[in-house]
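All protein chains of the complex are present and in place, except for one that has been dropped.
On to chain A.
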Amino acid sequence: MFMMFSPYSFLFFSTYMLFMFSLFNITNFYYYWSVMELMMLLFMGLSYTLFVSSYSQLMVYFLIQTLSSFMLLVFYIYNLPSLLTMAFLMKLSMFPFFMWYINLIYKFPNFMFWLASTLHKLPPMLMIKMFSLELNLNILWLSIVLTVLFSGIMMLMVLDLRLLLVLSSIGNNSWFLLSQMVNMFIFMFFLVIYSVSLFFLLNTFKGMSKPSVASSLSSNPYSLSLWVLSISGMPPFPVFFGKMLVILSLLMTMDMNYFFMLFLLMNSLMVMGYLQSVMKYFIYVYSSNIHYMLKY
């Protein structure tokens, strides 16, 4: 596994997970903030030791994350909700600030990609609920809907499966934020289900290359498409139930507002993006064992 690749990566990853589990128990905002900063540094160290293919992007990551962390700290102290919201959007790579995420994460190895998409989103999102931060809900809703819109539209024109997953993780960021608005349990549930599905999806990739039949790990050539269908929220798979839970709980607590309807409609764009990209991979699948005497 990637964690055991070198002693440094193991150390960084273990400390990262230790800090991650300790985050649930920190009650002071400043301690939480400093643990979050340390986790960001550890993440950078982890990606450095696991051979990210372009080191200058790490500098971009560092600058953006430190900027957003300082913004968080300062605006928390001076109690400015709108700017605090903007700081969160920058940290989570939501609507106005998502291009850095695309350029950065695309070049990461699979394991770092998975970590950045799922577990690395946990500290900022936990912070919102644990300290009851005042966020400007108008900006937040606008950003959620527009994130899904932009990620959906970009997924429609992507040809590269890796880029599709990057964009889908940006779109699912907005699902995370929505699930946060009700309850921590729903957020954790959705996060766990999404991260497990994404992990198995990334297992079908070999190294950093795009998946192809020749290098597929399992004997089933449809496993990739099944996992992409599962992430898009197709019914028998568990991510569907996670999304249904989020929608139901959100409707029960806050009533159906305009932004929420728009969000659901934009989500259709994301689903289209997933399906269109995965269908292109069906062309490369060989149909096996056709009995040629009856060729219907």
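Methods note: contacts are C-beta pairs under 8 Å (C-beta built on N, C-alpha and C of every residue); 3 or more make two chains touch, one makes a residue touch a chain; residues count from 1.
By definition in this document, contacts and distances are computed from a predicted model.
A.B. asks: Going by UniProt, what is the name of the one chain that was not included in the view, given "Sodium/potassium-transporting ATPase subunit alpha", "Immediate early response gene 5-like protein", "Protein YIPF" or "NADH-ubiquinone oxidoreductase chain 4"?
C.D. replies: Choosing among "Sodium/potassium-transporting ATPase subunit alpha", "Immediate early response gene 5-like protein", "Protein YIPF" or "NADH-ubiquinone oxidoreductase chain 4", the correct UniProt name is "NADH-ubiquinone oxidoreductase chain 4".
A.B. asks: Which listed residue, A:38, A:74, A:99 or A:248, touches the chain dropped from view?
C.D. replies: A:248
A.B. asks: Since one chain isn't shown, list which residues of chain A touch it in the complete complex.
C.D. replies: Touching the chain left out of view, chain A contributes residues 222, 229, 232-236, 240, 244, 247-248, 251-252, 255-256, 261, 264-265, 267-268, 271-272, 275-276, 279-280, 282-283, 285, 287-291, 293-296.
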